[in-house]
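Following this message is one structure expressed as structure tokens.
Now for subunit A:
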Amino acid sequence: MTLPVFEPWNDPEAKPLIEFQNVTKRFGDFTAIDDLTIGIYEREFFALLGPSGCGKTTLMRMLAGFETPTEGKIFLSGQDIAPVPPNKRAVNMMFQSYALFPHLSIWDNIAFGLKREGQSKAEIETRVSDMLRLTRLEKFARRKPHQISGGQRQRVALARSLAKAPKLLLLDEPLGALDKKLRQDTQFELMDIQEKTGTTFVIVTHDQEEAMTVASRVAVMDNGKIIQVATPADIYEAPNSTYVADFIGDVNLIEGTVKPTGDATYALHWREGAEPLTVKTATGFSDGQTAHLAIRPEKVTISAERPDGADNAVEGKVLDIAYLGNISTYHVELPSGVVIKAQTANTRRISRRAFTWEDTVWLSWTATAGVLLAD
Partner candidate 1 sequence: MNRMSWFNTVSLSLGFAFLYIPMVILVIFSFNESKLVTVWAGFSTKWYGELMQNEAFLNAAWVTIKVAVFSSTIATVLGTMAAYVMVRGGRFFGRTLFSGMIYAPLVMPEVITGLSLLLLFIGIGLDRGVLTIVLAHTTFSMCYVSVVVSSRLVTFDRSLEEAALDLGCSPAEAFRLVTLPIIAPAVISGWLLAFTLSLDDLVIASFTSGPAATTLPIKIFSAVRLGVSPEINALSTIMIAIVTVGVITTSLVTKHQMVRQKRDEQEAART
Partner candidate 2 sequence: MRRFALISIPYLWLLALFLVPFAIVLKISLSDVALARPPYMPQFDWATGLWAFLSELDFENFVWLTQDDLYWKAYLSSLQIAFFSTLLTLLAGYPIAYGMARAPEEWRATLMMLVILPFWTSFLIRVYAWMGILSNEGFLNQALLWLGVINEPLTILNTNTAVYIGVVYTYLPFMILPIYAALERMDDSLIEAAEDLGCSRLSAFWLVTVPLSKSGIVAGCFLVFIPTLGEFVIPSLLGGSDTLMIGKVLWEEFFSNRDWPVASAVAVVLLLLLIVPIVLFQRNQQKQQEAEQ
């Protein structure tokens, strides 16, 4: 059985639900969003990922209507939303602080938006109890926000913003206030609810793990620009820049100059006197161009002897071992002083560990393990 693939961004026929066209937002001299163009499709779970101050929150607030673009246009279902005030938009937002009204009960919080729409009492009753069931909050309907726990408050905020069945739900760091264990459970809950309701979700987060877990596509932002938009797997395996490679997960970056050696194969000369590294990539590089090889630690194999037939192998000394329980990261110093990280899964008990500090080891990886990135 093959599941239908959800990839509207690869479909030239699909029209995006939201379109940013050359949007720029300035606050005085500060440019928060810099000439940004992007499309987000219906039913997508879209993550905006970046460090604080990269413009991701501004982008979201423009969608909600709390900021207006300085230049450019934003379309929702093909309609320019610039003149629409926040209270007239088919967009709802879940706030980072949850922004639950402290003077209203959970039930009244969820019903708040429905009452503004002027729905009938019965309709509101049904919708609120649906929402309470969806978020498993039936027991707490009569309580006030300060009488429930942080995780429950988060669910109330979600229920309240979903109650009006918006075309688009914006989530501003929705799990930021929860502790790690609860956050992981809630991530799956969020994905579940998104699938059930079929609402388009745009989530803002600085937590790359969270973005990778929940999103269908991730946009990595920096300084008001989108650096890369791709599926989580592509972002991780095929970053388009050293910035993205470095921002997502752990990575070794080796700088050198490129020399083509054949069909999509290049030699990276990275240290005077050291053996050049072999890299296979579809991207074209010219002779003598400087580039970085980005390689994930878990794709580097560590061994006592030089492995036979490896595309790349270097020798070094174990400098540090970070034991994380399920995995260990070895920091290996090469004779040139460069430190390369290699990760192994701890399939054996720690006492049976093969390598220890000061051991001389070999690191090896295949020609396709890393990504060659132009500067």
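Candidate entries met the following condition: all candidates are chains of the complex that A comes from, given by their letters.
The rule we apply is simple: a contact is a pair of C-beta atoms (placed from the backbone, for glycine too) under 8 Å apart; a residue touches a chain by one contact, two chains touch by 3 or more; residues count from 1.
Keep in mind that this is a model prediction, so the values were computed, not measured.
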Touching candidate - 1 or 2 - for subunit A as found in this complex: 1
Residue ranges of subunit A touching candidate 1 (in the complex, touch as defined): 64-66, 85-88, 91-93, 95-97, 99, 101-103, 112-113, 116-117, 144, 146-149, 152, 160-161, 164
